[in-house]
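Got a structure for you, questions after.
All protein chains but one are shown at their positions in the complex.
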Amino acid sequence: MPSKRMYNCTWRNKPRRRAAGKRYVKFLFLLPGLAGVSIFVLIPFADVVKRSFYTALSGEFVGLKNYMSVMQNTAFRLAVSNTVRFASICMPILLAAGLILAVIINQHGKWERFKFLYLLPMAMPAATVVLVWKMLFIKQGFVNSWLGSHIDFMGEDSAFYILVGSYVWKNLGYTLILWLAGLKAIPEDMMEAARVDGAGKTAIFFRIVLPNLKGSAFTITILSFLNSFKVFREAYLVSGSYPQEKIYLLQHVFHNWYTNLDFDKMAAGAVLTALVLGSVSILLQKLWDNAD
Amino acid sequence: MNRVYKMTGRRFSEKCKSSVLLIIVVGTGILFCLPVLVLLAGSLADEVEWTQRMEAVIRNNSGYIIWKWIPDYPTGEHYRRLLFYTPQFLALFWNSIKIVSCILIGQLLIAVPSAWAFAVYEFRGKRKLFSLYIILMLLPFQVTMLSKYLVLSDFNLLDTHLAVILPAVFSTFPVFLIYRSFADIPRELLEAARIDGAGEVRLFMQVGIPLSGNGILAAMVLGFLEYWNMMEEPMAFLKDKSLWPLSLYLPEISVEQAGFASAASMLALIVSLFIFAIFKDTLASGIISSGIKG
Partner (left out) sequence: MKQIPDTEMKVKMKDKRNMAIAGFCIFLVFMVVCTLISKAIYTSGLPRVTTSQPQKKNLGHEVSTKGLVVQGQEFGIYAKAGLRVATITVYDGDSFEEGDALFRIDPDDLKSIIEEKELHLNKLKNQQKAGSYESADNKQKQGTDIARAKEDYDQAIRDADLAVNRKRQLLSQAEKELEEYKKSVKNGTVSDGDASAITSLNQAVTEAKQAVEDALLAKEAAQRLAGRNIQDAEQTDSNYSANLEDNRLDAAYLQKEIDSLKELLSADGWVYAGEAGIVTSQKLAVGERTGDHAAILYALDDGQRILEATFTKEQAEYIAAGDKMTLDIRLKSGGSTKEEVVVSYLENLDDGGLKTRISLEGLDVSLGQTASLRMVKQTEAYATCISIGSLLGSQMEGYYVYTVEEYEGILGTEWRVRKIPVILLDKNASYAAIESAGVTENTQIIQSNDKELQEGDVVRVLP
């Protein structure tokens, strides 16, 4: 427990300045960050919003035309459906697997050292992951040699599941750690009390453990969601700009629009994406109600 | 929790169950690490052996890649070539080191105070701003790629390392992570310190940071991994090849030189492993000591 002896008491001699300075100081903390964020993140985004109402080439104002064309664009729709499908499949798997693993490990204290095995995949660069993928999944790869077949897995619908697997493989480590942290944070006395009351393990789990994990769950969900976009890197390195149908993601669409100089579509798509993401995150926030 | 179980005693089936679980946990863990071992084994095999192994791929026939965990003729030739005869690799290595160090230092200076502000202070629109931060954090790079490019171009930062460093320094991701550990500090502690007469800055430096030190470090480690392997930003903003980070060099090595590529990947990985090794206890104790939160 941190003690009060950490700071010296000479500050007691300056009461007046404190009160006045306090209000502005807190902004000082925030300001540099905010300034930078504005310049490098907000302003570009505002520019994107503006662009979404103009055409790319001629710069004339076209109102919502870009939005219409984007929403009718088959590539965009395909990408959206794939991305949504991917997120809705991979995230629950990751969260559940992480939680299960965390619970198991938590019950056996000495096993905690093994959690670092799961962290290792996070360190691997995308290009390396791709190298291993290729050895596994090409026509003459390892998986084929185990199955005795010659399927190019990355060219089939199976590519989607490869991506899911890769995602779980990479992110399980950190998810595990965060769940563990959350589990450890549950006050021991609560657990003790429940047990004494005669609650079974399942009851304890669902009524005490899970509710207490809300904070962690929020963080983990956000992080997982964020990381689900990163699978684009591997997909791009393996299959290029136009991969197999089922792994054609949002980023592919944007990337291709960028190369084709379709900046207006890009802008409209970006605004749409941001709106969706925004509502999702606000929803999450409300659900977990954790923003302290 | 462990002690509770131990106190009630163990039956044989419990022991069996725990052994099975142990095998599952450890086994899966090792499985997860296999790719790294594959890489290691591959980097020690010379090109001749690789050609043999990859014969099926080269000839594009119906064979399979032959794999041996221990190479027939282990060799350090890839590492030798990489470290002594490829100055390009080393040049890019130092680029990566430079970029990541700058980013992390910048983030320390910018994100930590921001997170503190969100965690400790109340102000109008705080929730909205924070939500905004989260939304911005979630946007995939491609969405704002073009506009970022134009902003950087206006500042004449394109084709310099700053083009990659600056946007990353102001990323809202570490703010989000560190916010959590600042938010875990009990209010009472802060109030007590204030009553004792500590100014805000002192509060931050002498109470906040030490308490959340581990959380901050954890965020830094995560950030390191993220930026050591980042690809899209340098690809988009750095045209000059001499400025590229290591992560862009690896895809340039063709699969034909699998041995060489494995060695290069191993070296890139080693740095991450070192970071893990140095900070693993931090990660551990970071989690342990932040267990105050209810």
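Every chain is named by a letter (A and B) in the order it is written, and numbering of its residues begins at 1.
Simple rule for what comes next: a contact is a pair of C-beta atoms (placed from the backbone, for glycine too) under 8 Å apart; a residue touches a chain by one contact, two chains touch by 3 or more.
Values in this document were obtained by computation on a predicted structure and should not be read as measured data.
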Q | Hidden-chain contact residue, picked from the options A:85, A:108, A:184 or A:214 | A | A:184
Q: Would you mind spotting which of B:21, B:83 or B:162 touches the chain that isn't drawn?
A: B:83
(Q) Can you tell me which of B:50, B:93 or B:237 touches the chain that was removed from the display? (A) B:93
Q: Would you write out the residues of chain B that touch the absent chain, in ascending order?
A: 83-94, 97, 240-242, 244, 249, 270-271, 274-275, 277-279, 281-282, 284-285, 288-289, 291-292
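In this section, only the chains that are shown with their structure count from here on.
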(Q) Based only on mean CA positions, could you tell me how far chain A sits from chain B in angstrom? (A) 14
Q) Quick one: in the complex, what on chain B touches chain A? A) 1-2, 4-5, 18, 21-22, 24-26, 28-30, 32-33, 35-36, 38-39, 56-57, 60-65, 67, 109-111, 113-114, 116-121, 123, 127, 130-131, 133-148, 150-151, 166-167, 169-173, 175-177, 180, 183, 189, 192-193, 196-202, 204, 206-207, 210-211, 222, 225, 228-229, 231-232, 246-247, 250-251, 255, 258, 261-262, 265, 268-269, 272-273, 276, 280, 283-284, 287-288, 290-294
Q: Report the residues of chain A in contact with chain B in the complex, numbered from low to high.
A: 2, 4, 6-7, 9, 11-15, 18, 21-22, 25-30, 32-34, 36-37, 39-45, 47-48, 51, 101, 104-109, 111-112, 114, 116-132, 134-135, 138-142, 144-145, 150, 169, 172-174, 177, 180-181, 184-185, 187-188, 191-192, 195, 212, 215, 219, 222, 225-226, 229, 232-233, 237, 250-251, 254-255, 258, 263, 266-267, 269-270, 273-274, 277-278, 281-282, 285, 291-292
